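Of the protein chains in this complex, all but one are displayed in their positions.
Going by the order they are written in, the chains are A and B; count residues from 1 in each one.
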Amino acid sequence: MSELRGSDATGEQILSFAKQLFPMTRSITGEGVRQTLRMIQQKVPGLVIREVPSGTQCFDWTVPQEWQITEAYIEDPSGQRIVDFKNHNLHVVSYSTPVDETLELEELQEHLHSLPNMPTAIPYVTSYYADRWGFCLSHEQRARLKPGRYHAVIRSKKFDGVLNYAEVILKGASEQEVFLSTYVCHPSMANNEISGLSVVAFIAKWLASIDRRYTYRIIFIPETIGSICYLSQNLPAMKAHTIAGFNVSCVGDDRTYSIIESRKADTLTDRIAKHVLAHIGKPTRIHSYLERGSDERQYCSPGVNLPVVGLSRTRFTSYPEYHTSLDDFNVVTASGLKGGYEFVKTCIEVLEGNRRYMATQLCEPQLGRRGLYPTLGAGRIEDSVEDLLNVLSYSDGATDLLEVAERCVMPFGRARHAAQLLLRESLLRVVDH
Amino acid sequence: MSELRGSDATGEQILSFAKQLFPMTRSITGEGVRQTLRMIQQKVPGLVIREVPSGTQCFDWTVPQEWQITEAYIEDPSGQRIVDFKNHNLHVVSYSTPVDETLELEELQEHLHSLPNMPTAIPYVTSYYADRWGFCLSHEQRARLKPGRYHAVIRSKKFDGVLNYAEVILKGASEQEVFLSTYVCHPSMANNEISGLSVVAFIAKWLASIDRRYTYRIIFIPETIGSICYLSQNLPAMKAHTIAGFNVSCVGDDRTYSIIESRKADTLTDRIAKHVLAHIGKPTRIHSYLERGSDERQYCSPGVNLPVVGLSRTRFTSYPEYHTSLDDFNVVTASGLKGGYEFVKTCIEVLEGNRRYMATQLCEPQLGRRGLYPTLGAGRIEDSVEDLLNVLSYSDGATDLLEVAERCVMPFGRARHAAQLLLRESLLRVVDH
Partner (left out) sequence: MSELRGSDATGEQILSFAKQLFPMTRSITGEGVRQTLRMIQQKVPGLVIREVPSGTQCFDWTVPQEWQITEAYIEDPSGQRIVDFKNHNLHVVSYSTPVDETLELEELQEHLHSLPNMPTAIPYVTSYYADRWGFCLSHEQRARLKPGRYHAVIRSKKFDGVLNYAEVILKGASEQEVFLSTYVCHPSMANNEISGLSVVAFIAKWLASIDRRYTYRIIFIPETIGSICYLSQNLPAMKAHTIAGFNVSCVGDDRTYSIIESRKADTLTDRIAKHVLAHIGKPTRIHSYLERGSDERQYCSPGVNLPVVGLSRTRFTSYPEYHTSLDDFNVVTASGLKGGYEFVKTCIEVLEGNRRYMATQLCEPQLGRRGLYPTLGAGRIEDSVEDLLNVLSYSDGATDLLEVAERCVMPFGRARHAAQLLLRESLLRVVDH
C-alpha cells in the first residue's frame, strides 16, 4: 500500500535504535531524557533540544523540579542487596524522595509495590507531584521476604533545573502543518515508550528526505507535563496551521493496529486513519476518545482542539505487559516496529496525496485513442481501466481523493495511482493548489 | 436516577389521590370535569379553572353543548334494573340523548355495546358530535338477555353551557416555557385518565416548590376539543416561548415505559425522553408519531408544531384493559404511578440541568493538586475521576450537557454530578445564561 520515496527504514534499523535507547533511566525530567533526546538528534537533522526551567507556569500546571537519582537499593536483614536500581530502573518509584533508613518489614511494606496477578513482573510506579519514596519488585520476590529489619537507601535529589523536550519543524511547500508527537519519559519499557520515539525518529528522517507538500512539526516530549508545556508555548501557531496530527505511542508489537479517535471523531485525521486501518489487512481496533490516555488528552482538549488521532499497534492498557518490566523486546520486534512505521508513513502519504481533482473533459474522455481502453468491445474491461473511469467519475472538484477512494471502495494508493495516470494524460487537473 | 428537590410525592400519595378522582362522571364537558378540576386545585396552588361557552369557534371546531346526566338504566321484561348508570358510569354512551322507551330486545340491541373478545368488560363508548343514545355492558350479561320488552331510560340533557379546563403558569428565571398537558374527560378508568392527571398534579406541586430555570405551562383539559380550544386561545404565546413539551397519559401501570415521538422526532424533547428511557433500566418502547392518539395530534400538527412528546408507562391501545371497565386499580398501582411520576420528573430535571459549559483551563487541569486525582501513578483511575475528565473533555461551549452525557455513555445525572463538582472547582463555566 505504501509508496516508498526518500530515505526509508527497515525493521531491523528501528529495532537496533530502540535497543540502544532502552536502558536509559528516563522520567519527566533529568539526564535520562537528555541522553535520549541527544541520541534522537543523531537520527533527525535539525532537531533542537529545548529546556524549560522548573517553576515555569504552563496553563494550570507548574514545571516540577528536576529529579536526579544515583543509587537505590534494599538490603535484607542479612545485609544482602535484594532489590537494586542498578539491575532494573523500574525498581524505584519515579521521583522518589531520598531515604536511608532501617526499618521492620512491616513498615517497609508500605513502600513496596508489586502485582499479585503478574507475579514475575516489576510494576512501573510514579509519584511526580507528591513527596514519597518507594520500591517496585516482583510479587514472587516480595512474597519471599522474611520478617526482620531492612535497610532502604535511595540517593536522589530534586532541585531547580529544567524540563527538556525536542522539536523539529520541516518546512513544506505549504504553511499548513502536520503535527507528530511522541513521549520520552518512561524508563526501560519497550512498547510503551521506546517504540514510539524510535518510529517517529525514523519517520522524521524519512520526511526530511522527501519533497513535502505540508510543513511537519515533530516533537519528542515528556507525557502530560511536556505536552502541556509545549502547547503553552506554541498554541497560537499550531491552531493557525495544523490540518492533521498524530500522537504515536505503542507501535512496536506485532498484534494489532489501532487508533484513538479525536474528541468528536470528525476530523480529516480520523478519516485518514480509519481508511488506512480499513485496508491494512491485519487485525485492527478503533478506540473512541473515551479510551484515550496519552497526550491526545491535551491536544484534543476543548480550548486546544487540534485534529489529533492516536496511532498504535496495541494501545497502552490493552496488552498484558503494559507498564511492567515485561514490556521488553519479547513484546517489541523488528516486524512490529516496521508495521508501526509503515502505518504512520501510510497515513502521511494519504495526507500528502489527498488532493481535489477535476475532470478536464465533459463526459467520459475517449480512453481508447490514448491506449487506455480496449478497442474490441466484448466482455468485461479490466480492473485498472475501471479504476481510471471510477476515479475520473468522482473527480468533480469538490470530492477529495480520499473520498473518491472510499466511494470507489479501493485503497487510497490505487486511487492515487489512477489519478497520477490521468494527470499525465491531462484528463484531470488539480483544483486545490 | 432522579435528583430529589422540593416537595416530592410517594406512590401511595398519588394512588390515594387517584382513587378519590376515580368515581366522577367526566366527559368533555359537565359537572364531573368541574369536580375533578376543583380537586386538582387543592393540590396545585394557583391553578385557575377556565370556561369556554358552548358554540365558541376553535379553529375548525365548535365547542359543543354541555351534557348533563342524572339517571340511566334498563329494566328487563320483569321490571328488574339490569343495567344502571349508578353502578358504573361506563354503562351509558357518553353524550347520549335522553330516552324513555319500551322496546323489544331486538330493537334494544341496536343501542347496546359490548366486547365479544373481552366478555367481562364494559366498553367505553362516546358520541360527542352525533345525536344517539346507547348503553354499554359486559358481553356475558348481554348474552344472557332474553327476548321480551325492555324499558330504556336515560335522563340527560344537552344545553348551552361551558367547556372547562384548568391551567397554571409557574414563572421561572427564563421566559422560555416547558409545556405539560394531560386530559380530564374520561369517566371511571384508571390508567387512561386518572393516572395522567394525578401524576401531573403532583409534578405541578413539585415544580411549584423548586427554583425553576424555565417557566412551566401546565394544563388539564378535555382531550381533542379541549386542547384545540386551548391552542386557539394561546398559540402565539406558546409558539414564541415553548422549548419542550410533554403530553402525559397512561402513566399508572407497572409494565413498561414508553414515549410517542414528536412529528419529525427531531426536537430537544425527543432527545431528552429517549435519553431518560435508555437509562431507565426497565422494559421500554418508542412509538413513532404514526402511533399517536392523544393531544400530541394537535400539539404537533403542522401549523402548531410544538416540540411535544408523549410520555406513558403503557400507552393507550397497547394494553388489553384500555377503554374498558377493566382499566381499574388492578392495572394502576402505587409503584406504577410513582414510576410514571419519576419518569416525567427526570425528563424535567434533564431539561433544567441541560446547560452548555466551557472548560476554563486550556489542556486538562491538574486535578491532583485539587485532591481529585491520585498522586500515585499506578493502575487504573477510578470511574468518578474518569467522569470528571470526560465531562470536561466535551465541555467546549457548543455541546450541551445532554450530548456530553450521551458521548460519555453515562446517564445525565452522572454528567450533571460531575459538572457540578467541576463548577465548584471553577474548572467549568456556564455559557448559556
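The rule we apply is simple: a residue touches a chain if its C-beta (ideal position, glycine included) is under 8 Å from a C-beta of that chain, and two chains touch if they have at least 3 such contacts.
Here the structure is a predicted model, which means the values were calculated and not measured.
> One chain isn't shown here. Among A:152, A:308 or A:359, which residue touches it?
A:359
> Looking at the whole complex, which of B:174, B:232, B:284 or B:375 touches the chain that is not displayed?
From the options B:174, B:232, B:284 or B:375, the contact with the absent chain belongs to B:232.
> Which listed residue, B:37, B:125, B:259 or B:388, touches the chain dropped from view?
B:125
> Quickly run down the residues of chain B that touch the omitted chain.
Considering the whole complex, chain B reaches the absent chain at 59-61, 94, 113, 123-130, 132, 224, 227-228, 231-232, 235, 263-264, 289-290, 297-298, 300-305, 317, 323.
> List every residue of chain A that touches the chain not included in the displayed model.
358-359, 361-366, 368-369, 375-378, 380, 389-390, 392-397, 407-409
The rule is simple: only the chains that are shown with their structure count from here on.
> Quick check: how many Å separate the C-alpha centres of chain A and chain B?
Those two chain centres are 55 Å apart.
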